[in-house]
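A single protein chain has been omitted; all remaining protein chains appear in their positions.
Naming follows writing order (A and B), and every chain is counted from residue 1.
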Amino acid sequence: MIAGIETHQIYAVTAGLLFCMSLGGLFLCGHFFKKIIATKILGTAVFLLFISLGKRNAMEFADPVPQAMVITGIVVAVSAGAFALALARRIWRETGQSTFEDKP
Amino acid sequence: MRPVEIGLDGLLCLLLLVLAWKALRAPHLYQSAIYFIALGLVMALAWVRLAAPDVALAEAAIGTGLLGVLLIDSLRVFARDSKTDPDAESEEPPPGEINVYPAGSARPSGRTLPMILVTASCGLLAILLVEAIIELPDGGGLTAAAQENLERSGVDHPVTAVLLNYRGYDTWLEVGVLLLAMLGIFCAGGRVGFAETRQSNPPGHLLSWLIRALAPLMILAAAYLLWLGKLAPGGAFQSGVILGSAGILLRLAGFQVISRLPPLAVKLGLLLGFGVFLIFGGAALLTGRAFLEYPEARAGELILLVETAAAVSIGFTIFAFFAYLNSRDQPEAQENHAREEGGNQKP
Partner (left out) sequence: MCFLLPARLRAPTGLAVAAVTAAAAVALAWQVAVDGMIRHNLGGWDAPLGIGLYADGLSCVFLVLTGVVGLLVSVYARSFFSLPEEQEGATKLFWPLWLILWGALNGMFLSADLFNLYVTIEVVGLAAVALTVLSGRPPALVAGLRYLLAAIAGSMAYLMGVALIYGSVSALDLQVVAQSIEGGSSLRVAFGLMIAGLLVKTAVFPLHFWLPSAHSSAQAPVSAILSALVVKASFYLILRLWVDVFDGSVTVAAGQALGALGAAAVLWGSYQALRQRRLKLMVAHSTVGQIGYMFLLFPLITLAHQGGADAPWLIHAWTGGIYQALAHGLAKAAMFLAVGVFVLAVGSDDREATVDLVGRLPMTTFALALAGVSLIGLPPSGGFVAKWMLLKATFTSGQWWWAPVILIGSFLTAGYVFMVLRQAFAPTKTPIQLKPVPRAMEVTALLLGAAAILIGFRAEEVLFLLDVEAPFQEAVEAEEGGGL
């Protein structure tokens, strides 16, 4: 049974689990900083699924199209993350608020 | 597949899950950040296992490297600044003190119901998602199509061909996203332009010398990676990140690179990649081709040109993210005080 499992399947399933875990974390974590980390993990999960699907070609090199999309995605995600961090820091500095529940 | 390999992949995946869990559940922000960076490094291993070295490079450099730097730098702010203690700004806390800061993860007890709901729905989603993933057919993908057209694309490395030629439009927009994020960070900071770093400890001679020596080497390495992108893993993003980290190092060592540049040069640096893409795309339209279409004979040279511009812009923007966030603290605090004082005088 074990011999039937392919590398990409293991990673694809992991990607699905990571996705759900970080989605839950996004809702449940209070601090802005952790919410931002949760969105980053969310992104990583999606990229992992893309690449593991690209690996199904059973060649020594994964499908270049998802690879290129993931590189684009990583840059976009990092840009968004940097923007979110900048916002969180400004809020913290101006109001001392670090979660959405706090009232300044 | 050999059982050893399955074991290795399984272990790697388990590690990923555990690290993600830890990053989300760690009681302190500092631990969260460290777990997250570790997750990124393990992820880079996973990309290599999945035969995607380009992604591994990009993930390690941008996803974990740059973002890690920004996260740690932000921790400094979250740990130190405090509304109740305005004087805390002037003093650097001992490094260990960061750990003491409570993460805000202690939840009020009244939130158990939403927690159960969220956990349950995420569990349900996980079941659906895993089922969907397992059901996906084997094979497929566009590897063959990408390989077939490689000759006409002007480069020999399929990932570069997809990024710069087949799907160049995405890459162009993505360079635009970087520019946009920079503008957004300006908005978040409330100030356009860069200030000098706050010197907590001036660099020693040795460090300063080392970084001086290292910077040209890094620029050389960036150029090499850029050129390599034609044939093998490498290219504009990886090379841009190396450029950017050279800038970050210089700045950490106390060289005021960006704040001494004239504003016009900064703007040009940010806009270069986006602009070159646009000019080139427009030129292609004028000569009767499709937007962003390369003439087949000279595609190689043109791609290298566009890549260089993109790499410079990417490196510059990444560096600018850091430089802006890293330097914002003090001048802004002063502005706030000025504003408050002004407000007090009015009535």
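As a convention for this text, a contact is a pair of C-beta atoms (placed from the backbone, for glycine too) under 8 Å apart; a residue touches a chain by one contact, two chains touch by 3 or more.
None of these values were measured; they are calculated from a predicted model.
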Touching residue (missing chain; options B:Leu292, B:Ala309 or B:Ala323):
B:Leu292
For the full complex, which residue in B:Phe78, B:Tyr166 or B:Phe194 touches the chain that was left out?
B:Tyr166
Please give every residue of subunit B in contact with the chain that is not shown.
128-129, 131-133, 135-137, 140-142, 145-146, 149, 162, 165-170, 173-174, 176-177, 179-181, 183-184, 186-192, 267, 271, 274-275, 278, 289-294
For subunit A, which residues lie in contact with the unshown chain of the complex?
19, 23, 26, 32, 35-36, 39, 42-43, 45-46, 49-50, 53, 56, 65-66, 69, 72-73, 76-77, 79-80, 83-84, 87-88, 90-91, 94-95, 97, 100, 104
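Methods note: only the chains that are shown with their structure count from here on.
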Could you pull out which subunit B residues touch subunit A in their complex?
1, 3, 5-6, 9-10, 13, 16-17, 20-21, 23-25, 29, 32-33, 36, 39-40, 43, 46-47, 49-52, 54-55, 58-59, 62-63, 66-67, 70-71, 74-75, 77-78, 81-84, 103-105, 107-108, 114-115, 118-119, 122-123, 125-126, 129-130, 132-134, 136, 138-143, 146, 158-159, 161-163, 166-167, 170-171, 174, 177-178, 180-181, 184-185, 188-190, 237, 314, 321, 324-325, 328, 332-333, 336
Considering the complex alone, what residue numbers of subunit A touch subunit B?
2-3, 5-25, 27-31, 33-34, 37-38, 40-41, 44, 47-49, 51-72, 74-83, 85-90, 92-96, 98-99, 101
